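As you look at this complex, bear in mind that one protein chain is not there, while each of the others sits in place.
For chain A:
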Amino acid sequence: MSQADPELLLQELGGWDWDLCRRELPAVLPRLLISFPGGRWQKSGVLRILTEMFLPHISLADLEQTFFSKVLPKTLQLFDNLMYELSSEAKGLTSQNTELCSTVRNLLQASATMVQLLETLTSCVRYVCTLQECVPLESIRTLPSSVLYVIKNTFIHCKDSESVYCGHLHLISDVLQAMFKETYSLQKQLMELLDMISMGSASTEDNITAMVSVIHTVLEICSVISNMDHALHANTWKFIIKQSLKHHSLLQCHLKHNDILSGLCKDTLLSFQSCLQLAEQMKMSDIQEGTDLRLFQKTVKLCRFFANSLVHYTKEFLSFFSDSCCQLHQLFLQIYSTFPPSLYAPEISEVHRDEISRVFLVALDPLINQLLPFSPFMEQVLSEKLGLPPEQQLPQCLVLITIMDKLSSQPEEVQALWNTGKSLSLFSALFFSFQQCSGELSLPVRLPEVISTGQPAVPITLYHYVCVHLCSFIASTLPSHFPQLEYALLDAVLGSSMITSLLAMDSWCFLARYGTAELCAHHVVVIAHLIKSWPSDCYQVSALGVLLRRMLFLMAPDHQASIAPASSVFNRRDLNKLSNCLLVCIVPIKFCLQVEFAHKFLPEEEENLAVWQHISLKALNPDLRKRVACQLCVAGLAQCRRWLNSRRALGELQPVNTALSVLLAAYNFAGDTLEAELQASILGVLGQFWTFLQAKQVSDAPCLQQTLCLLLQLLEFFIQALDTQLITQVFALQSSLFRLDPPDHVRLAMVDFLSSMGKVFIPQEAQRQVVPQLSCLFASLLADQTWLIHQHALEAFTHFAEETSHEDVVPQCLNSEETKNKVVSFLAKMRQVEETTEARTERMKQERITCSAQFMKMAGELESTGEPLAKRACHPPSEEQYKSAVGTMEGAVEAVKLLLGKGSPPAWLAVKLEALHTAIAILRDSVR
């Protein structure tokens, strides 16, 4: 055996047979390792010789010691050299010179060597696989990390090939592909090996560290190959999940769960987005054929795989996710924000949408179930300071609905977590989130219907969807969580968003019907008390009023007939006694409750008028209605007379207005039951009011405007009983007031009044004066700048024109050509503008900014009047607080942008913006 020349040694080795190799192993191995410090050709050859000829003779126990720990570091060195060579020569390719050819050839050779190296490694790993069923990690510890190093760097090289070989990729692509292919099979082989690895229950720290580092390296590989190959990517992830679960108890404290989770989330989202992209392309190019579709289906399946992996992983390691479950929440939000029916979703066809939701989203669904008992997740979802961007508002709402749907089947403590936890209750969170969805509500966005009996399944509006699901959740509310529900409902009714109020009212009404009668009655009393004490003329009062009116209907007796005989004996003084005795009688309880209500808020007492003005007397049973209407009128009249006979101070007008609206309510809902005598005296009082009203004063005093509106509405009931003088007065006032440009609600009241003029025959003597005023008013209102007034004027005018006997007035009202056209097209039911879906969606996105700016403003007003700042707890600010503050800032900037788009800005704006700019610069500096 030659001692000196390594080359000779190699030649000699070529002739060795199996036995000789085994015998000479101890002697040759060190020599082979020492003798080849550099020279990649030889080294590579040596590696192969080592693997093929000598590796089989080493026992499993000695593998690490004698072979891997010595050979692999050298191999890695070789690999690094090769890599370096490849990259540096690739850089030379940039210039198109004469050497190009030779450089490329070198490069090819280098790659070929690389392929050889990879092949050798693969066969090495494959050999270990064949050794034993179950390989202990100790005996091959160096192998996985070294191989993974090689795999990772090769993949990185492949991934970067585009930029590394800039433009010459086609020259090298086949070799590169061979390299990729080899790496692929190397990785597969390694995974097979790692599957066979045993760790034992009491593994050493070293083993655990090694395994953890394997998993983390594979995770890194995952992020490298995420764009390259679906199957490889999925298999790599599968490996990570499988290994983590397999060695669950040993590794759970050492794994970087956060990284794994975020990797999974990221890849899920990425493949989901590429699904959408594909679907969008298919939709745009309007083709349904093979290639794209198949790729799309594959990608959807990949998404499903990720979703399943997430579910598996989360199931096992949920307790380690305290800090990172916001990622899962974010994942949901991001997925749903780019998926129909979101306004921000790409346009894709129905089929693809179905496929995605059928294959992918369904798989994601169980995740929520798993997260429900996890309180950090709850805190994240219900956080008050989420500060979500506009496109994630609807997803948040949908997530909450999903949670609601699932929660009712959860154990009581889980329900308690969501309803009575530290943060908002689920109810409040839903209302808050719903309020932010104004754009989607206006569009309206449509969602799949809850299948109910006997109706064809059609998509329903977002409102309907939320309402149904919320109510169904309400139906399952536990008694112990009822206070939270009540609070959330009340809060939402009082909120500044009308549609949210409406939702709260709808759910409250459902609650009233679903719960006991006593509960309903109790709520009615509470609401009535609130109204009574509320400072009048806030928007909250109208919401409460509407709610009270609706709830009172739900209190209504079911069987009027059975009550009638009993109630006919009523009179006012007996009320108390009777209601007590009725409680024990057979009469349905609801009636008693109404009586009780009427008793609690005695109509004849003036302070209760504030409540009664909101109530529809139709809800009461006929006898009660008649009596209450009469009492209300008497009380209201008394109030009015007192004011008229006093100094008629403006400051005392508020109760008069209340009295007038009570009269209105009485007329509106029980006008037919009032006695003629009473009616006459009311009309008399109304007449008196008109003599005092002055246009100038009305246009200056808001409360007088309100009086005027109420008077106008009341007059509608007496419209046919008006005498000449009163008609003249009313029109004179309206005309002169109109010249002073009254506020919109007054104009609206005028519109309503004018529409009722169709019923009247204007007396001959008044015609000369009234008719021109009437037509002039109509003409001006029809030309109103505010589109809402204009629209109501159109409706009113149509109504008037249909009924009136003064046909000659109609053309006089239409003095301008434009107005005439508008009226004609309205009558023809022609819509003036047809908007495309895209334009509409865009408009909704814009309008949402305006709406949220308003909500923010109103919330701001509440803040300033409410809790003083000094009382706030002094915690260090959380990240959420920053998020929310910055979100507010962004919203305001958007709002300013919007305003600027609509007209010229005031002069100070530039200065102010400059100041803001400076302030932001200072903030930025302080962050750095």
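We adopt the following convention: a residue touches a chain if its C-beta (ideal position, glycine included) is under 8 Å from a C-beta of that chain, and two chains touch if they have at least 3 such contacts; residues count from 1.
The rule is short, and it goes like this: contacts and distances are computed from a predicted model.
J.: Refer to UniProt and select, among "Fidgetin-like protein 1", "Probable cytosolic iron-sulfur protein assembly protein CIAO1 homolog", "ATP-dependent DNA helicase II subunit 1" or "TP53-regulated inhibitor of apoptosis 1", the name of the complex member that is left out.
T.: "Fidgetin-like protein 1"
J.: Which residue among A:265, A:512, A:666 or A:813 touches the omitted chain?
T.: Considering the complete complex, A:512 is the one touching the chain left out.
J.: In the whole complex, not just what's shown, which of A:230, A:247 or A:353 touches the removed chain?
T.: In the full complex, the listed residue that touches the missing chain is A:230.
J.: Which residue, A:58, A:295, A:678 or A:916, contacts the hidden chain when the whole complex is considered?
T.: Touches the omitted chain: A:295.
J.: Identify the residue among A:62, A:765 or A:861 that touches the chain left out of the display.
T.: A:861
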